[in-house]
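This view holds just a subset of the chains, kept in their places.
Naming follows writing order (A and B), and every chain is counted from residue 1.
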Amino acid sequence: MSAPIKNASQNVTSPGDMFTLENPVFCCYLFWATVLVVKMLLMSLLTAIQRFRYKIFPNEEDLFFKNLEVQFDDPHVERVRRAHRNDMENILPYFIMSLIYISTNPSAVIACNLFRVASVARIIHTLVYAVYPVPQPSRILAFATMLLITFYMAAIVALRTLSFI
Amino acid sequence: MSAPIKNASQNVTSPGDMFTLENPVFCCYLFWATVLVVKMLLMSLLTAIQRFRYKIFPNEEDLFFKNLEVQFDDPHVERVRRAHRNDMENILPYFIMSLIYISTNPSAVIACNLFRVASVARIIHTLVYAVYPVPQPSRILAFATMLLITFYMAAIVALRTLSFI
């Protein structure tokens, strides 16, 4: 009779608990966002490897070998840099979009699989773009996968919050 | 007598509930952040449109037409890419800044209008930069609007958390 009523906000399905380790959707986001962060940071190291392999450096203070001049247009280095820029253009907005998508309390099955597919697609994108170039449309398909998933999440969030325009 | 006391943490004004759909400021953030994510991703498609229109491709495997060579310095493509890079430089830090600004429990009227003005300003920035180039200072004003709003939010957050330096 006097027992406290179970409070809805302590429920995983309540909006107040979305960003905690008790929410499996958030945990799945944590894992795959971490994978993508590491993948992105490895692009810097891949660029560095290419710079040392082909002895291409963009700054005077980076000329670690004798008789070198700064150089900017080496195709091996620029390919990795384009892949890295493409990551920033797509993965960084995805980080925000998928994070706020969690606040709409999506189905765990749908949300987790979207996180998995999008992340694996971007790993494939890097492999076919920067590591071992492969004929199209492999790169376009990998690119489009995360793009469409981000658009889907955007549609869900925008429809849910349309009255706050 | 035995009724459970209303718990402060279920209140929208409590710090614990900022990032839920019950907080109108967060909902407004969700809507406009989504708009900006979609706007940024459309820059990739706008770049692709320019690449196909002017047949300018940066990778060997992208040469979808006969007798083409890779090319990098087309002004129509580069203009869109500069606008896209400017988006990354400004909108991505704004996403984080405005998200954490919500945790300071700002006035809903101020916060929501800042989100609206900043987002519309960046849409205008894209229109006058990448879609239909317009004489200055239109682009500088659109650029400065989000910049100043982000600086304002930074000042609020930094003053509130200065003791944790």
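Please note the rule applied: contacts are C-beta pairs under 8 Å (C-beta built on N, C-alpha and C of every residue); 3 or more make two chains touch, one makes a residue touch a chain.
These numbers come from a predicted model, not from an experiment.
Of the identical chains in this model, 2 are shown in place, and the full complex in the file is built from 3 copies.
The criterion applied here is as follows: only the chains that are shown with their structure count from here on.
A straight line joining the Cα centres of subunit A and subunit B is 16 Å long.
Residues of subunit A touching subunit B in their complex: 1-2, 4-5, 7, 9, 15-16, 18-19, 73, 78-79, 82, 88-90, 92-93, 96-97, 100, 103-104, 129, 133-136, 139, 147, 150-151, 154, 157-158, 160-165.
Note for the complex: subunit B touches subunit A at residues 2, 4, 7, 9-10, 16-17, 19-22, 24, 26-31, 33-35, 37-38, 40-41, 43-44, 58-62, 64, 72, 84, 88, 92, 95, 99, 112.
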